[in-house]
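Here you go, one structure.
Removed: one protein chain of the complex. Kept in place: all other protein chains.
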Amino acid sequence: MQINKIKKDMTEILSDVFDGATIMVGGFGEAGSPIELLHGLIDKGTKDLTIIANNSGNGRVGLGALIGQRQVKKVICSFARSAKGVTFPELYNKGEIELEVVPQGTLAERIRAAGSGIPGFYTATGVGTPLAEGKEEKIFNGKKYILEEALKADFAFVKAETADRYGNLTYNKTARNFNPIMCMAADTSLVQVKNILEPNEINPEHVITPGIFVQSLINIENPIIETNAIEEGMTYP
Amino acid sequence: MQINKIKKDMTEILSDVFDGATIMVGGFGEAGSPIELLHGLIDKGTKDLTIIANNSGNGRVGLGALIGQRQVKKVICSFARSAKGVTFPELYNKGEIELEVVPQGTLAERIRAAGSGIPGFYTATGVGTPLAEGKEEKIFNGKKYILEEALKADFAFVKAETADRYGNLTYNKTARNFNPIMCMAADTSLVQVKNILEPNEINPEHVITPGIFVQSLINIENPIIETNAIEEGMTYP
Amino acid sequence: MINININDLIKGWDRNTIASKIANDLPHSSYVNLGIGMPELVSQYIKEDREIIYHSENGLLGMGPSPNENEIDLDLINAGKKPVTILPGGSFCHHADSFSMIRGGHIDYCVLGAMEISVTGDLANWSTGKGIPAVGGAMDLVAGAKNVFVMTQHLTKDGKPKLVQKCSLPLTGAGVVSRIYSDYAVLDITDDGFKVIQLNEDITIEYLQSVTDGNICQ
Partner (left out) sequence: MINININDLIKGWDRNTIASKIANDLPHSSYVNLGIGMPELVSQYIKEDREIIYHSENGLLGMGPSPNENEIDLDLINAGKKPVTILPGGSFCHHADSFSMIRGGHIDYCVLGAMEISVTGDLANWSTGKGIPAVGGAMDLVAGAKNVFVMTQHLTKDGKPKLVQKCSLPLTGAGVVSRIYSDYAVLDITDDGFKVIQLNEDITIEYLQSVTDGNICQ
């Protein structure tokens, strides 16, 4: 029997996602954002979600749409004030969605720590600012640092460029961003990928996410381009 | 003016290395070990060195030779008991060289932490063992962890497969090992590389060590192969 | 409380002049992160005697200028989410590695905008305390970069000093700024106060002090 992590459709790949789940969503703005997986979650109607992502969605597409459908109770992100953000500000200003602000590098490192079995680490980022409030401090070599804890998730929703059936992934340019570390930090990583190759077609030197961090794949050959979709007035569903 | 990190000879690339320096030496056994740079250090006669590496050298070549020349006062490593180790055991058994044993994954993470501006992190590795003695403990989610501190160095000696003048590096197979993280953790990274390419010849998706972590390069087209050298009875100098 | 009638203000250097001063102070071979907005101008004034490598915190080292309309790739963007290019010798990495470059002290210079800078080098530039709080990578940059340069107007739009004894807005970092490039002066943060490195040719030290809420020294 051969390992094959490729699922046949959206229903199958999303079958284990549950109400109340914590989901990491890859991408920096639209680059690397798994829009089709997020739309699948809208179709499925999963609710009370906590989303960990860098941003909080644009327009009414992808993460913006999921938030607009009121399926998200909390967002943990570094920058929830996007130029094209619509749904998050609406709910936030009404007090109907929670926000936890995390500095971008601390967010990345907390995610990487969770994937690496590091429950906590010290950083100088945020020291002396409101985001350090309530955090343990420690001095190393005369300088003050704060303790940050690992940030885990039940699922990671990830967008990749190429994959093989083992779940080895490569990305396209700056669409890499948070995707590789989110694969590491989630119990289950679900990946939408443009191209599926044979295992011997990905050079082992060039693999960015080794298959050990990936549980399921779905082939989305022509993903929605968020900028174009928003310009065209697309809303989902 | 163009950035060009390539040095013309061993004298130039080693010019700043000083007595008493802490030097990280890449490689896992012989794979990825920068033998020519180490031999350059023997020629230079630099002494009182602290070496951070996974192993403690084989035969009287490379790191084994440097130790044999009594240029090293202390080794920090995970495994100092190599089958072909000669010089380290000789000095260790006479009490003439210090050893600090660090679990391999903790060693890697302490090095990566130094390169990432993380002064300390918690790990379960070593808890309840003699290597946890004297280390701060902390409970996360009911489980015990120990605090490990970042491990920095003045220099990293690294072996790579290809490089460009910016210091972007790729490695060959498992010769990658500690080399990329040591480049991150040292104030100055010195790299011996088999092939030097033009900047546009390394695909930006395939760079393993970005040039920001590399200060100097030297082209060693046909490096010594340790296994063969030892079989042939080579000793250096 | 200093409050200037904005109609009385002396016109200082324009933003291009400020950018060229910063460009002059970035040494050959340095790794630089330019903040979104005004700091982006700096890259246009780098002289030919030096090569600078630009880092964008979303996993891009060796960032080049904006692409032509027909070369836009929405998977190749900068930290401001605008399309950019990559130069030969550039590379991509994931977010944890990108912030290792920042937090680990590998970025030689970052150039950021400011709302307030205190006399001890505290910086406030991420939150007015109103609206949706959004910090991005600013706190990591000021905590990690070897040198933090601020590029700013000396006064706010309604004529209040941005260089202050103590910041009133939420901090981005404490004691992090090394140098300030304003339309009136280039100033270093020192134990004695804001130290003038270069003064705009149209103003006096006394005038500079009158529009600065914190000690000016020379």
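Each chain carries a letter (A, B and C) given by its place in the written order, and its residues are counted from 1.
Here is the rule we go by: a residue touches a chain if its C-beta (ideal position, glycine included) is under 8 Å from a C-beta of that chain, and two chains touch if they have at least 3 such contacts.
Since we're looking at a predicted model, the values are computed, not measured.
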In the full complex, displayed partners of the excluded chain: A, B
Full-complex contact with the absent chain, from B:I42, B:A124 or B:M234: B:A124
Contacting the left-out chain in the complete assembly, out of A:I42, A:V207 or A:M234: A:V207
From B:T22, B:Q69, B:N172 or B:T188, residue that would touch the chain that is not displayed: B:N172
Residues in chain A touching the chain absent from view: 1-3, 112, 114-118, 164-166, 168, 184, 198-200, 202, 204-205, 207, 210-213
Positions on chain B where the hidden chain makes contact: 28-32, 54, 78-82, 88-89, 92, 99, 101-109, 111-112, 123-131, 171-181, 208, 225-227
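The rule we apply is simple: only the chains that are shown with their structure count from here on.
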Identity of the chain that, by mean CA position, is farthest from chain A: B
Whole-Å gap between the CA centroids of chain A and chain C: 29
Where chain A touches two or more other chains at once, by residue number: 109, 123-124, 171, 173, 208
Residues of chain C whose C-beta touches two or more other chains: 86, 92-93, 96, 99, 102-103, 143-144
